[in-house]
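What you see is the complex with one protein chain gone and the rest in place.
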Amino acid sequence: MALRHKKVAAVENSINESFKKMSDEELFHFAEFDESAAEKTGYSNYSYWRSTFQVFLKNKTAVILLLLIAGILLFTFIQPVLPGQRSATQIFNDASGMQIRNQQPNFQFWFGTNSIGQDLWSRVWSGTRTSLLIGFAVALSEAVLGILMGVLWGYVRKLDQLFTDIYNVLDNIPQTVVLILFSYIMRPSVSTLIFAMCLTGWLDMARFIRNQIVIIRDRDYNLASRCLGTPTHRIMQKNLLPYMVSVIMLRMALAIPSAIGNEVFLTYIGLGLPVSIPSLGNLINEGRVLMTSEALRYQLFFPAIALSVVTIAFYIIGNAFADASDPKNHI
Amino acid sequence: MLKYSAKRLIQSVITLCIIITIVFSLMRLMPIEGYFQNFDKLDKNQIHTALLSMGLLDPLPIQLKNFFIQLLHGSLGNSLIYRPNVPVIQIIGDKAPVSIFMGLASMAIALLLGLPLGIAMARGKSKFWDKFGTAFIVFITAVPAAVYYLLIQLYFTDWMGLPILFSLDDPASWILPTLSLSLGNIAYFAMWLRRYMVDELNKDYIKLARAKGVSNKSIMKNHVFRNAFVPMVQYLPTSLLYTIAGSIYIESLYSVPGMGGLLVNVIQRQDNNMVQALVLIYSAVGIIGLLLGDLLMNAMDPRISFTKKGGAR
Partner (left out) sequence: MEQEVILSVKDLEVKFNLRGKILNAIRGISLDLYKSESLAIVGESGSGKSVFVKTFMGLLDANGMITNGEILYDGQDLSKFKTEKDWLTIRGRKIAMVMQDPMTSLNPLKTIGFQICEAIELHQNLHGAAAEAAAVEILNDVGIPDAANRIKQYPHEFSGGMRQRVVIAIAVACKPNILICDEPTTALDVTIQAQILSLLKNLKDKYDLTTIYITHDLGVVANVADRIAVMYAGDIVEIGKCEEVFYNPRHPYTWALLSSLPQLGIKGENLFSIKGAPPNLFSHVEGDAFAPRNPRALKIDFVKRPPYFEISPTHKARTWLLDPRAPKLDPPEIIQKLHQEVSGDV
């Protein structure tokens, strides 16, 4: 398509050039009518995903943060195997056999040690790893569960009313309450946490998917596609999927800071992970206890900064992606 | 309107009953230790007898029935561990007023600060207030409340010379907790109001208003803000839920003698009846919030017909 238009334009230009050289006499004769030239207007080689990425890349903040997050992610995984790194749970003793407690950041311990002599640097990375893992697991489960339920909900007409009623009831329960309840009953662990957080998250995703599916049927432009004989899978692929995928990714991106936040919350209440598993929530809690003492504040800061960086980055990236995938912002 | 309200009210009550049932049933899965003060010291027989007498070994439907009857008599049972044999209602009743007061105050502050921020952001797109507001919203929304609550408590008590712990007698100690609590909602309201106002600004009827010679200021005030405010009402319930969640934190941090702090305590002490009761109360508050939000929305928009078709809210 692009080639054909370029050819037409080239021909046209040469025609116009030759016209310009003619005398006034010759110009007042009829020109040949080229029908294809008449059609040469709004040609577009628009590609949804390409435009999305183009707009996203223009947002420098988001790109920088994306690189940052990728770097952090990478680092959390390779950090344990790097030379000279210590275990996150080992307690370190100094020369005389005493635990090196509450040691401020220095060359030996980059982030210092905590109150029982553990290396804060490795704890922070380990904690980030755990929290990110939880975050991703929750985001993924929400997406999978939400999509499954949403498709059922939207596709099977008979289930629509039932599911809607269920949704209306479940939606009424504050998410916090559900979290507390399940963590309390099931006793805290990584899987409990993930389970409890997924419970409420999938609802929104399911409702969204369901609405999209109903739209397949009802929106005018999809109706028009169907009238033209477009097969359903192509409608889904071209009309729906771009929008759905981008919103799904947005929700997943925002689910991660949300999950991490919930983990911190539960830990604070006492329903979080056991202390033996370092997580950002645990670390912040440990740090909080000591925060009144200025010398020991670093134990709060490092996990807090790690947490803030991760959450803010995901949030901004998620929103930037949402803006970029909105066709109104496309070039 | 009346008919719709009645309908919604009944819906809410039914929802509440369903939730009570669910919560109650789930709570039966709770660890048994939560019913006994001296669990370790009791032997199997004693445990068994006690459970029997508390009706905890009855089949679930019977337990449910008894519970509802108990509810209708206005009782949520007695605390077993936290304050043995004291009626739950009494314990909560002591703590509730502070939480309610702080919650309402923080929501009022959120409205007072959040709405103007949203307006300022919408009016000066990409200018100072928009940039500042956006940074503020991003920070508050992305970073878990725990972190900034802590930082505020840490630094602002120093800078402003305010007491770290809450005390009923010292109004100065009320400021930080209430303000911190309102932050999340300020961001929430500002963000949504800005979004709605910007949407309204692009609508046709605004163009007509301009064409007939209405000044920008009047348009903002009478048309854009008024119209954008209507859908804002639906966020009241969610903001209420945020406040509840936030209060659980804040009350702990500042040692506020309220329901949130109570919850943290009873979870740590594993007092099943108390946990159950608080969970139910919070759920009820959430439902009431949603009901109110719905009714308000309908009252404010003359277009909404009072029969909603199928489809989730």
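To keep things simple, chains are lettered A and B as they appear, and every chain counts its residues starting from 1.
As a working rule, a residue touches a chain if its C-beta (ideal position, glycine included) is under 8 Å from a C-beta of that chain, and two chains touch if they have at least 3 such contacts.
Note that the structure is predicted; figures quoted are calculated from it, not measured.
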Listed residues A:L27, A:L162 or A:V289, member touching the removed chain: A:L27
Residue ranges of subunit A at the interface with the undisplayed chain: 15-16, 19-20, 22, 24-31, 33-35, 37-42, 331
Residues belonging to subunit B that touch the chain removed from view: 203-205, 207-216, 222-223, 226-227, 230, 301-303
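Note that only the chains that are shown with their structure count from here on.
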Centroid distance [mean C-alpha coordinates] between subunit B and subunit A, Å: 26
In the complex with subunit B, residue positions of subunit A that touch it: 160-161, 164, 167-169, 171-177, 180-182, 184-185, 187, 207, 210-211, 214, 257, 260-261, 264-265, 268-271, 281, 284, 288, 291, 297, 300, 304, 307-308, 311-312, 314-316
Subunit B residues touching subunit A - in the complex, by the definition given at the top: 11-12, 15, 18-19, 23, 26-27, 29-31, 138-139, 141-147, 150-151, 154, 241, 244-245, 248-249, 252, 263-264, 267-268, 275, 279, 282-283, 285-287, 290, 310-313
